[in-house]
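Only one protein chain is missing from this complex, and each of the others stays in its spot.
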Amino acid sequence: MRAAVLHAPGEIRIEERERPSPGPREVLVKITAVGVCGSDVHYYEHGRIGPFVVEAPLVLGHESAGRVAAVGDAVTKHAVGDRVTLEPGVPCGRCRECRAGRYNLCPDVVFFATPPVDGAFANYVTIHEDFAFALPDELSDEAGALMEPLSVGIWACRKAAVSAGDRVLITGAGPIGLLAMQVALAFGATQVEISDVSEPRLALARRTGATRALRAGEDHPAEADALIECSGNADAMRAGIRALRPAGTAVIVGMGPVETAEVPLALIQNREIWLTGTFRYANTYPTAIALAASGRVDLDAIITGRFPLEQTERALRAGREDPGSVKAIVHP
Amino acid sequence: MRAAVLHAPGEIRIEERERPSPGPREVLVKITAVGVCGSDVHYYEHGRIGPFVVEAPLVLGHESAGRVAAVGDAVTKHAVGDRVTLEPGVPCGRCRECRAGRYNLCPDVVFFATPPVDGAFANYVTIHEDFAFALPDELSDEAGALMEPLSVGIWACRKAAVSAGDRVLITGAGPIGLLAMQVALAFGATQVEISDVSEPRLALARRTGATRALRAGEDHPAEADALIECSGNADAMRAGIRALRPAGTAVIVGMGPVETAEVPLALIQNREIWLTGTFRYANTYPTAIALAASGRVDLDAIITGRFPLEQTERALRAGREDPGSVKAIVHP
Amino acid sequence: MRAAVLHAPGEIRIEERERPSPGPREVLVKITAVGVCGSDVHYYEHGRIGPFVVEAPLVLGHESAGRVAAVGDAVTKHAVGDRVTLEPGVPCGRCRECRAGRYNLCPDVVFFATPPVDGAFANYVTIHEDFAFALPDELSDEAGALMEPLSVGIWACRKAAVSAGDRVLITGAGPIGLLAMQVALAFGATQVEISDVSEPRLALARRTGATRALRAGEDHPAEADALIECSGNADAMRAGIRALRPAGTAVIVGMGPVETAEVPLALIQNREIWLTGTFRYANTYPTAIALAASGRVDLDAIITGRFPLEQTERALRAGREDPGSVKAIVHP
Partner (left out) sequence: MRAAVLHAPGEIRIEERERPSPGPREVLVKITAVGVCGSDVHYYEHGRIGPFVVEAPLVLGHESAGRVAAVGDAVTKHAVGDRVTLEPGVPCGRCRECRAGRYNLCPDVVFFATPPVDGAFANYVTIHEDFAFALPDELSDEAGALMEPLSVGIWACRKAAVSAGDRVLITGAGPIGLLAMQVALAFGATQVEISDVSEPRLALARRTGATRALRAGEDHPAEADALIECSGNADAMRAGIRALRPAGTAVIVGMGPVETAEVPLALIQNREIWLTGTFRYANTYPTAIALAASGRVDLDAIITGRFPLEQTERALRAGREDPGSVKAIVHP
């Protein structure tokens, strides 16, 4: 099989690799669609994300879907030919975090495209059967791949406890912000404002349901019950926190350039605001599939480019080179 | 002004009454639409509901909207001419339940159309300004009146913690069940099944979004995360509880004919199911208005009759006399 | 090694068995103390508990502690000689319930002394290293064995959301009720009433901290925030529910003789009471150890008999034969 392998910052090679064999409880999946995530781009450009350093050739890609090509001896949940989407992190299932239902915080999780674990820019991958989810007919393979960033939005909305009639502010209209926005609407939020510096992204936000699109730093957000920060920009975060009602919740999803940030602490105290961040997601895939299959979210709307495996590098550069790019999909 | 006054079971008289004057923090509201609730019908037919006995002439009606006709000296939130919907129960604001945010359980609440407090089948009522809510232009007066039963559905969905992608079973497709069903969809539920014995009501359920309509006692519900019981029928409740997934929640809204009911206790234990009931609602009006104004729920769909104040009695009898009747509205 | 094996109702044989070998992630534990649970007695007397039927010889006992005698190749958390208490149910770690943190509801859990899985009335058992917990010096082996029923009490108090200053009613002063009572005190409850028909058990309750001991069916409980039902008696359950404040919680721990029970449903609705049940426990062992090691609960107080492995049958009959018996311990 072939795979797109990162050898050094800015250097992807298409290589032949041996097709993996599934373990007893694993399935072998022929990958048909993989979304390009900002973290893939970051590894491609910088060779690392914080403490995670690419020290050996690495296959990127963790937003994936495909078709079951073979199953291990003990597999009971899938059969050859099934269309599936892959939850890319398999936790240990036994540690304190796993037992408490916080398996996204499992210190022993094995996660696609995180050094030294290979990802899905390849013809085949294997995964534990419980982390492959059947795709209903309503969902395309591309939509299947996007269950992963959709999960990020769902997790943020759950942390923010978004519920029907809520007022949600999203800062940052990149792929995650745009999906979090649609998810907030699917959770029943009736005022969903989103801010960005990019007019094309704001236009896309308007088309996909934003009740108001704000030019970051210029327009003032209305009072909100929840902030979902997706820009990684500390000013946006602070402005968003100031827009929260008393006892509102700020969920920080976007990663900033530095480890620390200044927050309006007196205001957090006086209004008893809750602030937290998200790290991946847990227990979101069934919800993601249900929302997409029932038409509550429109995933096609954010796909702006499609590339064969051989052009994975172009897909990784699309965001830098085309300001209109939102989400690129690689089709191995 | 005129009011429709219950003097004895089955006996409503249209009478002239003195127009009330608003207290300092009260507004006088000219009532334009009042929904007929099952409890109004029960008082009309039986003169009592459990411990609440009609011992003196009583004005029924607690689902109401209208226009502000006068304001007390200290009113700051409304002006003459404002269109408003009325939350019909004004709690004390200071007792243990009120302080804890459970004001629907306030033992000193003053609630419309609950002996000895008069309701809204009248030209005018007064209410504390904080329990009148501005109606946005998107909402008709009739829709405004229906913020009350919509609140019952919202409260049930909140108790059941319905969230996006959930699977909800509603038993009973009367006005409350039908609204709870629409609310569950607005909360993001993607599988919403509803059961009833009436085919016309099931047809209405299908038209307003049910993902499946079940003939009660015949069709089997799918596994559900939450049950919202709106039929008052113990068999329906038990069948609904058995359909719940482990750790699912059963919210009992419908009042049965007797004080007690047999429940599958061993199953509740083995699956750690949560069971509770609802009594009115708290903190729901802003949500109800937001959901209706944004088009997430269709209130017109359940209105099946309109009557002038003089025909309040006909409105109260509509449910018994017309099997297709769902929600009658009185226009004073 | 030797084990006490149930061959038929009322028939325990002490047999030689092959000592088990630990798997790669398992530890072999030399058992030093095993508590006798009501479920052991039920299997011994009836050969079944509901759907669980003893169809082949079975070793009972699931409240156990001991010393690590050998470790599998991949074990990292324990060493030979460590004193440990055993959480007797090992869940799959991957299903919906496990992922959500509700691993006690895992359909594939492997649980000691539940047909066909053998328990701990034996010299040795093996268990996954993550389900053996180090015993601090403050805790005896007997106390270690009682981490299991203590967990039942902790789980009940968590379900009831018992917190500091709460008022808790416990119905039933058997081993579970008595431990739940101590746990409620350790959670900070300041009014903890307990009811039973047995005066010796009420006396023991008083000695171990009950703020009031009630003769079941005679004395009236005070208003409570939470009910923890440990008697399996439906009248006690109903009386307890009626004692709850509005929005209080009833947690049903005791198993009754039949599958269903009549509950005061109108009251549950009017007061918005929450009712649920418990099935085993999850994430309780670290808490149990911390509470016992810090002296917040007194486990010795409930131990009323000690038996060698050869007298397991006497231990199982102690509850029937001695009305003063509360908790018997077998020392293999």
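Labels for the chains are A, B and C, by order of writing; each one numbers its residues from 1.
We adopt the following convention: contacts are C-beta pairs under 8 Å (C-beta built on N, C-alpha and C of every residue); 3 or more make two chains touch, one makes a residue touch a chain.
Predicted, not measured: the structure shown is a model, and the values here were computed from it.
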Could you tell which one of A:V84, A:I273 or A:V330 touches the chain left off the display? A:I273
Contacting the left-out chain in the complete assembly, out of C:C95, C:C157 or C:L299: C:C157
Contacting the left-out chain in the complete assembly, out of C:V109, C:V125 or C:A186: C:A186
Which of A:E26, A:D40, A:E63 or A:E97 sits in contact with the chain that's absent? A:E97
Write the list of subunit C residues that the hidden chain touches. 154, 157-158, 163-165, 183, 186-188, 190-191, 286-288, 290-291, 293-294, 296
Since one chain has been left out of the picture, which residues of subunit A touch it in the full complex? 50, 97, 100, 102, 104-105, 159, 246-247, 252-253, 255-256, 258-279
Which residue numbers on subunit B touch the omitted chain? 92-96, 98-103, 128, 130, 282-283, 286
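The rule we apply is simple: only the chains that are shown with their structure count from here on.
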Farthest chain (mean CA position) relative to subunit B: C
Measure off the straight-line distance from the CA centroid of subunit B to the CA centroid of subunit C, and report it in whole Å. 44
Inter-centroid spacing, subunit B versus subunit A (mean Cα positions, whole Å): 40
I need the residues of subunit A touching at least two other chains; which ones are they? 286
